[in-house]
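And then subunit A:
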Amino acid sequence: MKVALFVPCYVDQFYPGAAIATLQLLEKLGVDVHYPKNQTCCGQPMANSGYEHLTTGCNNLFVDNFSGYDYIVCPSGSCTLHIKEHLHSPEKEEQAIEIRKRVYELTEFLVDVLKVENLQANFPYKVGLHNSCHGLRGLKISQMSELVAPAFSKPAHLLNMVQGLELVQLGRQDDCCGFGGTFCVAEEAVSSKMGKDRVEDHIEHGAEYITSADLSCLMHMEGILRRQNSNVKVIHVAEILNHSSHE
Partner candidate 1 sequence: MSRDKILAAVKKNEFTQTQLPDLEILTTLTDNPGDLTQQYITIASAGGSFVYEVADMEAIKTILHKEFKPDVKIISGIKEFDEYTYAGAVANELAHSFADVELTILQAGFGVAENGALWLTETQMNVRVLPFISQHLAVIISRGFLVPTMAQAYAKIGNTDYGYGAFISGPSKTADIEQSLVIGAHGPRSLSVFILP
Partner candidate 2 sequence: MSNSTTKSHAELAAAFNKDEPRVDWHDETLWWVRAKRDIAAHKLPEWELLRETASQIKNNVLSNLSSYLEQFEANALKNGLVVHWAADAAEHNQIIHKLLADRGINRMVKSKSMLTEECHLNEYLKEHGVDVIDSDLGERIVQLANEPPSHIVLPCIHKKKEEIGDIFHEHLGSAKGESDPKILTETARQHLREVFLTRRAALTGVNFAIAETGEFVICTNEGNADMGAHLAEIHIASMGLEKIIPERKHLGVFLRLLTRSATGQPITTYSSHFKKPQDGREIHIVIVDNGRSIQLGREDFRNSLKCIRCGACMNTCPVYRKSGGHSYHTAIAGPIGSILAPNLDMKKYADLPFASTLCGSCSNVCPVKINIHDQLYKWRQVIVKEGYSPTAKTIAMKAMAFTLSSPALYRTGGKVGRWVFKHAPFAVNNQQNPWFKHREMPKAPEQSFGEWYSKRKEEKK
(Lines give C-alpha, C1' and ligand atoms only; values in the text may rest on other atoms or scores of the structure.)
Protein backbone atom coordinates (compact mmCIF):
# COMPACT_ATOMS: atom_id res chain seq x y z
CA MET A 1 0.00 0.00 0.00
CA LYS A 2 1.55 3.23 -1.17
CA VAL A 3 0.38 6.21 0.84
CA ALA A 4 1.10 9.87 0.24
CA LEU A 5 1.22 12.16 3.22
CA PHE A 6 -0.61 15.42 2.59
CA VAL A 7 0.57 18.02 5.09
CA PRO A 8 -1.53 21.18 4.91
CA CYS A 9 0.44 24.42 4.54
CA TYR A 10 -0.21 25.81 8.01
CA VAL A 11 0.59 22.44 9.61
CA ASP A 12 3.83 22.30 7.66
CA GLN A 13 4.75 25.82 8.69
CA PHE A 14 3.44 26.09 12.24
CA TYR A 15 2.64 22.63 13.60
CA PRO A 16 5.29 20.30 12.18
CA GLY A 17 4.94 18.14 15.32
CA ALA A 18 1.50 16.96 14.25
CA ALA A 19 2.78 16.02 10.80
CA ILE A 20 5.78 14.19 12.27
CA ALA A 21 3.45 12.27 14.60
CA THR A 22 1.20 11.37 11.67
CA LEU A 23 4.14 10.08 9.68
CA GLN A 24 5.58 8.09 12.59
CA LEU A 25 2.20 6.65 13.52
CA LEU A 26 1.53 5.47 9.98
CA GLU A 27 5.00 3.99 9.72
CA LYS A 28 4.53 2.19 13.05
CA LEU A 29 1.40 0.66 11.59
CA GLY A 30 3.45 -0.67 8.68
CA VAL A 31 2.37 1.81 6.03
CA ASP A 32 4.74 2.81 3.24
CA VAL A 33 4.48 6.60 3.51
CA HIS A 34 5.72 9.05 0.90
CA TYR A 35 5.90 12.79 1.25
CA PRO A 36 5.58 14.54 -2.13
CA LYS A 37 7.95 17.40 -1.49
CA ASN A 38 6.52 20.00 -3.84
CA GLN A 39 3.16 20.18 -2.08
CA THR A 40 1.91 23.52 -0.78
CA CYS A 41 -1.76 24.08 -0.06
CA CYS A 42 -5.18 22.69 -0.95
CA GLY A 43 -6.48 26.10 -1.97
CA GLN A 44 -9.15 26.34 0.68
CA PRO A 45 -8.15 29.76 2.07
CA MET A 46 -8.89 31.32 -1.32
CA ALA A 47 -11.94 29.22 -2.12
CA ASN A 48 -13.71 29.83 1.17
CA SER A 49 -13.15 33.53 0.69
CA GLY A 50 -14.97 33.41 -2.63
CA TYR A 51 -11.88 33.06 -4.82
CA GLU A 52 -12.21 29.45 -5.92
CA HIS A 53 -11.49 30.66 -9.45
CA LEU A 54 -7.95 31.53 -8.33
CA THR A 55 -7.18 28.00 -7.16
CA THR A 56 -6.35 26.46 -10.53
CA GLY A 57 -2.60 26.76 -9.90
CA CYS A 58 -2.92 25.12 -6.49
CA ASN A 59 -5.13 22.40 -7.89
CA ASN A 60 -2.78 21.53 -10.74
CA LEU A 61 0.13 21.40 -8.34
CA PHE A 62 -1.87 19.17 -6.03
CA VAL A 63 -2.72 16.79 -8.85
CA ASP A 64 0.94 16.63 -9.90
CA ASN A 65 2.04 15.86 -6.38
CA PHE A 66 -0.58 13.34 -5.39
CA SER A 67 -1.38 11.27 -8.46
CA GLY A 68 -0.55 7.57 -8.50
CA TYR A 69 -0.92 6.73 -4.82
CA ASP A 70 -3.26 4.18 -3.29
CA TYR A 71 -4.27 6.63 -0.62
CA ILE A 72 -3.61 10.20 0.36
CA VAL A 73 -3.71 10.78 4.10
CA CYS A 74 -3.96 14.14 5.79
CA PRO A 75 -3.97 15.16 9.45
CA SER A 76 -6.68 17.77 8.80
CA GLY A 77 -10.39 17.19 8.22
CA SER A 78 -10.89 20.60 6.72
CA CYS A 79 -8.23 20.33 4.01
CA THR A 80 -9.27 16.76 3.24
CA LEU A 81 -12.84 17.89 2.74
CA HIS A 82 -11.75 20.71 0.48
CA ILE A 83 -9.89 18.30 -1.79
CA LYS A 84 -12.78 15.81 -1.74
CA GLU A 85 -15.31 18.48 -2.73
CA HIS A 86 -13.40 20.99 -4.78
CA LEU A 87 -10.30 19.51 -6.43
CA HIS A 88 -10.69 20.00 -10.17
CA SER A 89 -8.18 20.24 -12.94
CA PRO A 90 -9.41 21.05 -16.43
CA GLU A 91 -6.47 19.28 -18.08
CA LYS A 92 -6.18 16.38 -15.66
CA GLU A 93 -9.70 15.90 -14.42
CA GLU A 94 -9.43 12.10 -14.38
CA GLN A 95 -6.47 12.26 -12.05
CA ALA A 96 -8.32 14.79 -9.91
CA ILE A 97 -11.30 12.44 -9.66
CA GLU A 98 -9.00 9.61 -8.52
CA ILE A 99 -7.45 11.84 -5.86
CA ARG A 100 -10.86 12.97 -4.60
CA LYS A 101 -11.77 9.31 -4.10
CA ARG A 102 -8.50 8.37 -2.43
CA VAL A 103 -7.99 11.24 0.02
CA TYR A 104 -8.58 10.43 3.69
CA GLU A 105 -8.41 12.32 6.92
CA LEU A 106 -6.06 10.50 9.31
CA THR A 107 -8.59 9.08 11.80
CA GLU A 108 -10.96 7.85 9.11
CA PHE A 109 -8.01 6.23 7.36
CA LEU A 110 -6.98 4.48 10.56
CA VAL A 111 -10.50 3.26 11.31
CA ASP A 112 -11.95 2.59 7.84
CA VAL A 113 -8.92 1.49 5.83
CA LEU A 114 -6.34 0.17 8.30
CA LYS A 115 -9.13 -1.00 10.64
CA VAL A 116 -6.95 -0.32 13.66
CA GLU A 117 -8.29 -2.12 16.73
CA ASN A 118 -5.49 -1.46 19.19
CA LEU A 119 -2.66 0.98 19.61
CA GLN A 120 0.51 0.99 21.68
CA ALA A 121 0.01 4.43 23.09
CA ASN A 122 -0.47 6.04 26.43
CA PHE A 123 -1.51 9.49 27.45
CA PRO A 124 -2.50 9.75 31.11
CA TYR A 125 -4.59 12.91 30.91
CA LYS A 126 -8.14 14.15 30.77
CA VAL A 127 -8.80 15.07 27.18
CA GLY A 128 -11.61 17.03 25.54
CA LEU A 129 -12.32 16.06 21.94
CA HIS A 130 -13.19 19.00 19.73
CA ASN A 131 -15.22 17.95 16.71
CA SER A 132 -14.09 20.07 13.80
CA CYS A 133 -17.07 21.04 11.66
CA HIS A 134 -15.54 19.94 8.38
CA GLY A 135 -14.45 16.60 9.79
CA LEU A 136 -17.82 16.13 11.44
CA ARG A 137 -20.41 17.44 9.02
CA GLY A 138 -18.32 17.27 5.88
CA LEU A 139 -16.41 13.98 6.20
CA LYS A 140 -18.79 12.53 8.81
CA ILE A 141 -15.99 11.14 10.98
CA SER A 142 -18.42 11.36 13.92
CA GLN A 143 -22.18 11.42 14.19
CA MET A 144 -23.69 14.90 14.10
CA SER A 145 -25.80 15.95 17.07
CA GLU A 146 -28.50 17.42 14.81
CA LEU A 147 -29.36 14.11 13.17
CA VAL A 148 -31.58 11.34 14.47
CA ALA A 149 -29.07 8.57 13.80
CA PRO A 150 -26.84 6.16 15.76
CA ALA A 151 -23.87 7.72 17.55
CA PHE A 152 -20.27 6.99 16.57
CA SER A 153 -16.95 8.80 16.54
CA LYS A 154 -13.86 7.65 14.70
CA PRO A 155 -11.45 9.88 16.66
CA ALA A 156 -13.04 8.87 19.98
CA HIS A 157 -12.88 5.21 18.95
CA LEU A 158 -9.11 5.60 18.50
CA LEU A 159 -8.59 7.75 21.59
CA ASN A 160 -10.33 5.11 23.67
CA MET A 161 -7.51 2.71 22.72
CA VAL A 162 -4.95 4.99 24.37
CA GLN A 163 -3.90 3.86 27.83
CA GLY A 164 -4.61 6.24 30.67
CA LEU A 165 -6.57 8.68 28.54
CA GLU A 166 -9.92 9.88 29.84
CA LEU A 167 -12.28 11.63 27.43
CA VAL A 168 -14.34 14.33 29.10
CA GLN A 169 -17.99 14.95 28.19
CA LEU A 170 -18.77 18.39 26.85
CA GLY A 171 -21.84 20.60 27.27
CA ARG A 172 -22.10 21.13 23.53
CA GLN A 173 -20.53 18.21 21.72
CA ASP A 174 -20.18 19.78 18.29
CA ASP A 175 -20.57 23.55 18.40
CA CYS A 176 -18.16 25.38 16.09
CA CYS A 177 -14.96 26.97 17.50
CA GLY A 178 -15.32 30.03 15.28
CA PHE A 179 -12.08 29.78 13.31
CA GLY A 180 -13.65 29.60 9.85
CA GLY A 181 -10.58 30.59 7.81
CA THR A 182 -10.62 34.31 7.00
CA PHE A 183 -13.76 34.51 9.18
CA CYS A 184 -11.39 34.64 12.17
CA VAL A 185 -10.18 38.06 11.10
CA ALA A 186 -13.11 39.35 9.04
CA GLU A 187 -15.53 38.65 11.89
CA GLU A 188 -13.02 38.99 14.70
CA ALA A 189 -15.56 39.72 17.46
CA VAL A 190 -17.86 36.76 16.86
CA SER A 191 -14.98 34.45 15.98
CA SER A 192 -13.06 35.03 19.19
CA LYS A 193 -16.23 34.86 21.28
CA MET A 194 -17.04 31.50 19.72
CA GLY A 195 -13.54 30.29 20.44
CA LYS A 196 -13.68 31.52 24.01
CA ASP A 197 -16.96 29.72 24.67
CA ARG A 198 -15.73 26.50 23.11
CA VAL A 199 -12.57 26.56 25.22
CA GLU A 200 -14.62 27.29 28.33
CA ASP A 201 -16.74 24.17 27.77
CA HIS A 202 -13.59 22.00 27.77
CA ILE A 203 -12.12 23.71 30.83
CA GLU A 204 -15.38 23.50 32.75
CA HIS A 205 -15.48 19.76 32.17
CA GLY A 206 -11.97 19.24 33.43
CA ALA A 207 -9.98 18.81 30.22
CA GLU A 208 -6.20 19.09 30.58
CA TYR A 209 -5.76 18.81 26.82
CA ILE A 210 -8.03 19.70 23.93
CA THR A 211 -7.55 17.49 20.91
CA SER A 212 -9.01 17.39 17.44
CA ALA A 213 -8.49 15.94 14.01
CA ASP A 214 -8.13 19.52 12.76
CA LEU A 215 -5.29 21.84 13.65
CA SER A 216 -6.98 24.98 12.41
CA CYS A 217 -9.52 24.72 15.23
CA LEU A 218 -6.75 23.88 17.67
CA MET A 219 -4.64 26.83 16.52
CA HIS A 220 -7.64 29.08 17.18
CA MET A 221 -8.33 27.63 20.61
CA GLU A 222 -4.64 27.67 21.48
CA GLY A 223 -4.56 31.38 20.72
CA ILE A 224 -7.32 31.91 23.22
CA LEU A 225 -5.93 29.56 25.88
CA ARG A 226 -2.54 31.24 25.75
CA ARG A 227 -4.11 34.68 25.96
CA GLN A 228 -5.86 33.47 29.12
CA ASN A 229 -2.56 32.04 30.44
CA SER A 230 -4.40 28.76 30.81
CA ASN A 231 -2.63 25.52 31.72
CA VAL A 232 -4.84 23.68 29.28
CA LYS A 233 -3.01 22.73 26.10
CA VAL A 234 -4.02 21.76 22.61
CA ILE A 235 -2.65 18.67 20.92
CA HIS A 236 -3.40 17.09 17.57
CA VAL A 237 -5.00 13.66 17.77
CA ALA A 238 -2.02 12.13 15.91
CA GLU A 239 0.32 13.29 18.63
CA ILE A 240 -1.77 11.47 21.24
CA LEU A 241 -2.14 8.31 19.18
CA ASN A 242 1.61 8.33 18.59
CA HIS A 243 2.47 9.11 22.21
CA SER A 244 4.23 6.50 24.22
CA SER A 245 6.15 7.41 27.38
CA HIS A 246 8.04 4.07 27.30
CA GLU A 247 10.06 5.16 24.33
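Inclusion criterion for the candidates: all candidates are chains of the complex that A comes from, given by their letters.
As a convention for this text, contacts are C-beta pairs under 8 Å (C-beta built on N, C-alpha and C of every residue); 3 or more make two chains touch, one makes a residue touch a chain; residues count from 1.
The structure displayed is predicted, hence computed values, not measured ones.
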(message) Quick check: counting C-beta contacts as defined, which of 1 or 2 touches subunit A in this complex?
(response) 2
(request) Sort out for me which residues of subunit A touch candidate 2 in the complex. (result) 7, 9, 11-17, 19-20, 23, 35, 37-41, 43, 45-55, 57-58, 60-61, 133-134, 136-138, 144-149, 172, 174-176, 178-197, 219-220, 222-224, 226-227
